[in-house]
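Excluded from the complex is one protein chain; the other protein chains are retained at their positions.
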Amino acid sequence: MKPQVSVSTASQLSAIILILTSSLLLGSCGSSENNVSKGNRTGTLHWGNGTEPQSLDPHIATGVPEHKIIIALMEGLVLKDRKTLEPRPGVAKSWEISDDGRVYTFHLRDNARWSNGDPHNAHDYVWSWWRALQPALGNLYAYMYFSIENAKEYYEGEISDFEQVGVKALDDLTLQVTLKNPTPYFLQLLDHYSLYPVHQATVEKFGSADQRGTRWTYEGNIVGNGAFQLRDWKINRRVVVERNPYYWNADNVRLNEIVYYPTENAITEERMFRAGQLHYSGTVPADKIATYQSNNDPALRIDPYLGIYFYRINVETPQLQDKRVRRALGMTIDRDQLTQRILKAGQIPAYAITPPGTMGYYPESDLRFDPEAARQLLADAGYPNGEGFPSTEILYNTSEGHRKLAVAIQQMWKKHLNIDVTLLNQEWKVYLNSVSMKDYQIGRAGWIGDYVDPNNFLDMFLCNGGNNRTGWCNPVYDELILKHAPEAKTQEERLEIFTQAEKMLLADMPVIPIYIYTSNNLVDPSVKNFSGNILNQPSFSEIYLEPDNGGQQ
Amino acid sequence: MLRFAFNRLLQAIPVLLIVISATFFLVHSAPGGPFSADKAVPPEVIRALEAQYNLDQPLWQQYVSYLGDVLQGDLGPSFKYSGRTVNELIAAGLPATAELAMYAMLVALIIGISAGVLAAMRPNTMQDYLPMSAAMLGICMPSFLLGPILVLVFGIHLEWLPVSGWGDIPGDKILPAITLGTGYAAYIARLSRGGMLEVLSQDYIRTARAKGLSEPLIIFKHALRGGLIPVVAFLGPAFAGLLGGSFVVETIFQIPGLGRFYVQAAFNRDYTMILGMTVFFATLIILFNLLSDMLALWLNPKLRQQAGGES
Amino acid sequence: MDRLQAMEEKGSSLWRDAWIKLSKNYLALFGLGVIALLCIVSLLTPWIAPYGYEEQNLMLGATAPSLEHWLGTDIFGRDMLTRIMYGGRVSLMVGFIATAVALVIGVLWGAIAGFVGGRVDAVMMRIVDIMYALPFMIFIVLLMVVFGRNILLLFLAIGAVEWLTMARIVRSQVMSLRKQEFVEAAYSLGLSQWTIIRRHIIPNTLGPVIVYTTLTIPSVMLLEAFLSFLGLGIQPPESSWGLLINYGVETMEEYPWLLIFPGVTLSLTLFALNFLGDGLRDALDPRTSKD
Partner (left out) sequence: MALLDVNGLKIYFHTRDGVVKAVDDVSFSVDSGETLAIVGESGSGKSVTCYSLLDLLPKPPAKIEGGTALFDGEDLLSCSLERMQHFRGNDIAIIFQDPMTSLNPFISIGEQLIEPLIYHPDKARRLSREDASKRAVELLDEVGIVDAPARFNCYAHEFSGGMRQRVMIAMALINEPRLLICDEPTTALDVTIQAQILELIKQLQQKRDMAVIFISHDLGVVAGIADNVIVMCEGTVREAADTESVFYRTSDSYTKRLLAAIPEGAKTMANRAEEGQPLIEVSHLKTYFNDYSSPAARAEKRQVKAVDDVSLSIQRGEILGLVGESGSGKSTVGRSIMQLVPITSGSVSFNGTPISGLSSSQLVPWRQRMQMIFQDPYASLNPRMTVYQTLVEPLLYHGLANSNNIEQQVQQLMDDVGLARASMRKYPHEFSGGQRQRIAIGRAIATKPELIIADEPVSALDVTIQAQVLDLILDLVERHNLTMMFISHDLSVVRYISDRVLVMQRGSLIEEGKTETLWANPKEPYTKNLLSAIPLADPKSERERLSS
């Protein structure tokens, strides 16, 4: 009968509400063991990984989060020491370098296997490097190969025969690489993921070799040669890797799994770490660092990082054409105050572009904080006491950290030079567009080294350097970097040439170095064998979990 | 009723078409392409990438072929997540977002309606002022503020609930649902108070009283249905808003939902992703508005039979 | 319209009567007082602020409230009281002007759609649907690129978002009003549609419009913070309450006063606006004077 209808709908509705409520609440009951203590029991490392990886293909990927996953899944010929970054045997158990420093012969391990059990040999490298140099693949790190003979020529289509490129499999277990010039940092490059090998059969199973965006890197498909293999990839949720039983050194791998969390928000990640949901967080908000420091919390690890934070100056801007003006700007940034009062994470004031100590290189710089001299320079340039200096704009991409620094620098320039500077933040892609179009006056920039060598920093400012973007061009500088340095007989001579080049750069000051990055990591005390290094590169195959007495904090 | 729904869906077609077209040309005219990066990208790489995603064709040609694909339900490949299709990504993000929206709505309805009804039962007393003042704060309390406060209190200090996650740790859905639901709860409280006040002053409530029915029976059986019609009409836009507006909450609580995709796509100039999400959200908005209108019709027997004189 | 000019002169009596009634409503007067005080302080800020708004003291850094800095200082050592006072200038201006933009567009749009009805209504409301569905952030970024950074643009962008809901509210009001006999009476007087909308329809939608407006102003202030954060709108070292709250949230554990004081200011504004709004709604409804 219909009179019941209203009552029954009401009861149905309340039933639905009841079910929904209980499902919401039911989820909340249960054990309260957090990820860290559970992970310590099961050998699972919970890793805060910044953002969602865009690709796990080593020849396509570009970002840091991707890097952290790929190094677990794959391995190059050579590994680095987790502390000193000295080359250590990887897939290659040993190697010889010819006397002229141009020919490298690698002897591969006979027990190296792909994660599906396939044998792993020298031909894999030849094929993989051929793939990495296909222009259609859009490999942004193709330039990492350019120290190899004819690699650049092949990539740019000047030669079409890959045979002429300096890489050869002498036999199944011997790989010979011929370089254009002696390149002291070549062994380091081999540990960069862009030179990792990929499994030919798997790649070709899901598409052609030079095709982007095939599904070969997904869970269930991907085959690697690293200590771990991909088990699960839930977008925006987690990436899970587990031990690879075929890894040549599998017996010494002590972690069972690593769970990577794409968190994006540094504040969220820090809270997750504090609540015991993560073993590791790699992005600590600046204001939190002080709190950790004042508590003497052992979880906070601060290490120098091979990266420089600087301001580019568009030298075509009328009021910034005069290098005295640029120097004056550089000399009125109180870097000590910035690093101590704003950044607060042990960052090192930078007075040159290359971080000191890079492969034994210590740049000589006459740059220092000297408002008196700066005012004089500005006066010489025609702006005594900042009078008549047009309003100038600092461009930075939207981010709290960049904003803080810009606000402080704006005020320093106002105070010391009496010039008006405005700030402009742009959303990331707009900012990239503005900078590459040179549609800016002063622009925030940063550079993280791909490998440990001054060259990686100084070749940015070649006339035609894609990353120059300042409009500054000095043929003498180009010649030093491109011609004299590669031809240097000894490392001392080479570094001397770099010193000379860097001095020229600093004298003209198309870029204002500000500080040298540090890597700020939060690492749970139970994580062992985690060593800070200037590339901030963990060695997952060595890490293990062992709670201290008394267990978790 | 069906006819009403059909007509509304018919009207939705031009709306969707305009939304797609406007968004298409909007995103393509925004500065910065999908492949620009921090480190300079060699022009040959850009060319190779553009060829692969047909970005080297004239814009109108891209537009036509995109429309064709959309009509077949194919939203194209994502530019950013190499190898994933937009359909796949939406399917990956939807469950969490939909679930979150549902719980948030539940929170909003339970808190909002009880507060609104309580307030309406004794207007202009403390029982009215207290929940309504709270509601006012709730409306304007941004989730980027409420979320962190809840996390600090319940997650870090009291250690009652997880600070993030979705379905990983028991109870990790509670704080996000509350954070997202509060603003809507506040709005629903105001709406249901207004609706209930209106209904409680109606003659038929007096009739019910005169019949000797108890107060709870009057409130729940006689008043609630009419009093909640404004709330029901608000449900559609609210649910669409919950689905689309969950970005902040998803970020704070590390929830693998659609909101994060949308914002990431916009920042990354992932053209197909932006377009796909826009089409998807626009469809949802239209659908939910339709559903809530139909629900409001269904609740009112008179309109139910007329199926809406004027749509 | 000239013929109605004389009417307008006498027509102010609704507002005059409203004022008389408002002046008897203490809660509304309190709200008005707070808003007026905030506005006056904002106007006078450059002369009465204890410090310069960009005056940094990096060595001092973030300090809790003290005798020198009543509301503490931020991480640059800038005085929070000064920052809040200057922020109020931006927030109040954005709040009032953008809301006014939304108000004018929304009320007109909703009134016309609801009053004319039929096809016109359908088309106008579908346009609202489209606007709802467009990706807001892309829209903002484009505006920013096309027109450059401009505070006016900020008002436009915010107004462009907020008017949609207003239009819907007004439309549903108007749809019920237009069937009332006094509208029919106005028709039979021969008044034009526009005159009827202006004189008979819109004044009778004031109640819900005012209430929604008082809710819109604070949410506009917060939206401004989001847009400024994206790079549209104001730039450091200038600030607004929304931005101060935004920054405050990030350091709420370390320096809670950076969140509490702007938050309290915004909440106070919100409540004041709400009291004023409720009071205005009652005052503008001649019927409420006698129960």
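Letters A, B and C mark the chains in the order given here, with residues in each chain numbered from 1 onward.
Methods note: a residue touches a chain if its C-beta (ideal position, glycine included) is under 8 Å from a C-beta of that chain, and two chains touch if they have at least 3 such contacts.
This one's a predicted model, so the numbers in the text were calculated from it and none came from an experiment.
> In the whole complex, not just what's shown, which of C:26, C:70 or C:182 touches the removed chain?
C:182
> Residue by residue, what part of subunit C touches the chain that was omitted?
3-4, 6-7, 10-11, 13-14, 17, 180-182, 184-193, 195, 199-200, 203-204, 206, 284-287, 289-291
> Write the list of subunit B residues that the hidden chain touches.
1, 3, 202-204, 206-215, 217, 221-222, 225-226, 299-302, 305-310
Here, only the chains that are shown with their structure count from here on.
> Could you quickly compare A-B and A-C and let me know which has more C-beta contacts?
Most C-beta pairs in contact, of the two: A-B.
> How many Å are there between the centre of subunit B and the centre of subunit C, using C-alpha atoms for each centre?
Distance between chain centres, rounded to whole Å: 24 Å.
> Measuring from the mean C-alpha position of subunit A to the mean C-alpha position of subunit C, what distance in angstrom results?
45
> Would you give the residues of subunit A that are in contact with at least 2 other chains, written as numbers and ranges?
267, 427, 430
> What residues in subunit B touch two or more of the other chains?
Subunit B, residues with two or more chain partners: 30-31, 148, 152.
> Which residues of subunit B touch subunit A once you look at their complex with the stated criterion?
30-33, 35-42, 44-45, 48-49, 51-52, 77, 80-84, 89, 92-93, 102-103, 106, 110, 148, 151-152, 155-156, 159, 161-174, 177, 221, 251-254, 256-257, 260-261, 264, 267-269
> Of all residues in subunit C, which touch subunit B in the complex?
117, 122, 126, 129-130, 132-135, 137-139, 141-142, 145, 175, 215, 218-219, 222, 245-246, 249, 252-253, 259, 263, 266-267, 270-271, 274
> Considering only the defined contacts, which subunit B positions touch subunit C in the complex?
11, 14-15, 18-19, 22-23, 26-27, 29-31, 133, 136-137, 139-140, 142, 144-145, 148-149, 152, 262-263, 266, 274, 277-278, 281-282, 285-286, 289, 310-311
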